[in-house]
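The complex is shown incomplete by one protein chain, all other protein chains being positioned as in the whole.
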Amino acid sequence: MSEPTHSAPSTFHLRQVECRYGQLKALTSVSLSIKGGEKVAIVGPSGSGKTTLLRLCNATLQASSGTIEILGKRSENLPARQLRRIRSQIATIPQDLGLVPNLRVWQNIVSGRIGKLGLIGNLRNLLVPSKPTMTKIHSLLERVGIEDKLFARTAELSGGQQQRVAVARALFQEPEAILADEPVSSVDPARAKSLVDLLNDISGEHGITLLMSLHNLELARNSFPRLIGLRGGKVRFDQSPGQLDPVSLEQLYHLEADEILEDG
Amino acid sequence: MSTQAEETRLARIAHLRRQQPRPKFLYLSLLAIMLAGGWAWTAGDLYPSVLTDSQRSANLERFIGKLTPAPVRASGDWSDFRPWAMELLIEGEALKAVGMTLALATAAAALSGFFALLFIPGAARNLSAPRPLGITGGRSAFPLIWGIIHKVIRLAFVFTRSLPEYILGFLLISILGPDPWALVLALAIHNFGILGRLGSEVVENAPPRPARTVIAHGGGRLGAYLTAILPESFNRMIVYFFYRWETCVREATVLGMLGVISLGFLITNAKAARSFDQMVFFVLLGALIVLAGDLLSLLVRRWLRVER
Partner (left out) sequence: MMLASTYRHYLGSRRATLLAITLAALASFWVLGLNPLRLFSGNNLTLTGDFLLSAFRPALDYQKPVEGAEPFLLTVINTTLRTLRFALLAMSVAIPCGALLALLASTAWWPDIRRHRMLGWVLRPFCLASRVVMAFARSIHELIWGLLFITAMGLSTDAAIIAVAIPYSGILAKIYSEMFEEHSREAQRALRAIGAGSIAAFLTGLLPRALPDLITYTFYRLECAVRTAAVFGFVGIETIGYRIKLASDEFHYREIWTYLYVLFALIIIIEWWSRALRKRMGA
């Protein structure tokens, strides 16, 4: 997992995808393709379909129409076991982090491989982990910067530290891709940048595809080589920040173009 | 084969593990529980049965045989059930007993709730301190008094809670005679402790700001309690009240076994007369009102939440 994969086939490939919740159309005619190792930010106002898009990419949601290929496999109508297999290859960091506060930090991290092991293996990891496992977890915690919290109870950590635990869990999973849903909406700008940089670095080091939904446009523009803008369930633009024109951005958020440029 | 780097890491991990306080108490507790369980199961018989196995199965057969209502057994027709049931309900006073049971529960719950509310401020840590809610005022005239009051009331709550209703009822009947007061007081005293404890927790966890405002404006503890804390925590207190009321209904059906009005009295009578069909009828009737009480409690909980 330590060499970047250059000629990887597309990790995510969506073709004319539509996703409906009852009468509400969350996504309409979305087509995009994300290659292995790419770093992509999905931006857009609340309710534009960012979370839905992410959920389609980790196969926790089915499209109403259109095709979705994840890691080269079509994800519609798959039996449960294959669906779980796909999911185990994609790390998801939800907005609420999905950690168990009572457990120790290392236990939360060890649950990253829950999709790849059987029940016995998981129980073993959770209760009597092997030395190599603990070593790996410790090195991951070192990578995210909080190695001294290995045995701390997760509830005792600050919000920012818990985010890093979630990142470490994602890393422990040894995934092909990391999906992060608004990981920085509740932290201050300095911490936000630090976390986004961390994920970007990790993505580069291991060649893991990174797909992150962000509310903060500035952060996205400064940190990602590719931005996908969503509004009202439709893709409005899909290009690098340099190619973006203020008009597209304005249409996305209905802000004055000048204001955006001034903040940057 | 481990390299130098791995060795260092393992040492670091071991160091971190040592730093974290081990939950010895938890492990000891687990051990104690398992030992206690083992002791309970292996220490011999609690009550050596005086009946032989054949006597027991004979008893069981006789019991099951007499379960179907008498007229149904005689005629073999279940339509005889209704008149029999009606007779039990009206002449046999089963409906009256149901009413009495509910009245016992309600009276006891209301009494215990009322008195609990009176004493809760004394038990709640945030109100009964010399400096209520952390507001510094002048020096309290009797700083120690509050500590004593607080501890005494809490002790009273725990003590009354530890007295089982049935035993309390028994003792009160021996003092007051077969008076409904005995049962009401038995239930009320026990639940006083429980509601007191639950209520003081609610008060302690109430958001302090409204109460602090009242005190800062010159209202005393009582003022803060009545106008700020109680209204805030009303919903939770009512939920607890209904939860205990539900339990009181359950207990009230049983307290009748001591010889006073309620379903329990009818049950013991039926048992003594060996009319097992009637006995089971009354038992099921009791189950029905408990279930109804359950439902009412649930509805109240939903209703209050909806209002919120």
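Observations
Letters are used for the chains, namely A and B, taken in the order the chains are written, and counting of residues starts over at 1 for each.
In this text, contacts are C-beta pairs under 8 Å (C-beta built on N, C-alpha and C of every residue); 3 or more make two chains touch, one makes a residue touch a chain.
Please read these numbers as outputs of a predicted model, since none were measured by experiment.
Here one chain is not drawn; of A:Ala80, A:Val128 or A:Ala190, the residue touching it is A:Ala80.
Residues of subunit B that touch the chain left out of view are 23, 25-26, 29, 36-37, 39-41, 43, 45-47, 49-51, 55-56, 59-60, 63-64, 99-100, 102-104, 106-107, 109-111, 113, 158-159, 161-164, 166-167, 170-171, 174-176, 179-181, 184, 231, 234, 238, 241, 250-251, 253-254, 257, 264, 267-268, 271, 276, 279-280, 283, 286-288, 290-291, 294, 300, 303-304, 307-308. Looking at subunit A, the residues touching the absent chain are 58, 60, 80, 84-92, 94, 96-103, 111-112, 114-116, 119, 122-123, 126, 153, 155-156, 173, 175.
Note that in this section only the chains that are shown with their structure count from here on.
Averaged C-alpha coordinates give centres for subunit A and subunit B that are 48 Å from one another. Interface of subunit B with subunit A (complex): residues 6, 9-10, 12-13, 16-17, 19-20. Within the complex, the subunit A residues that touch subunit B are 131, 134-135, 138-139, 147-148, 150-152.
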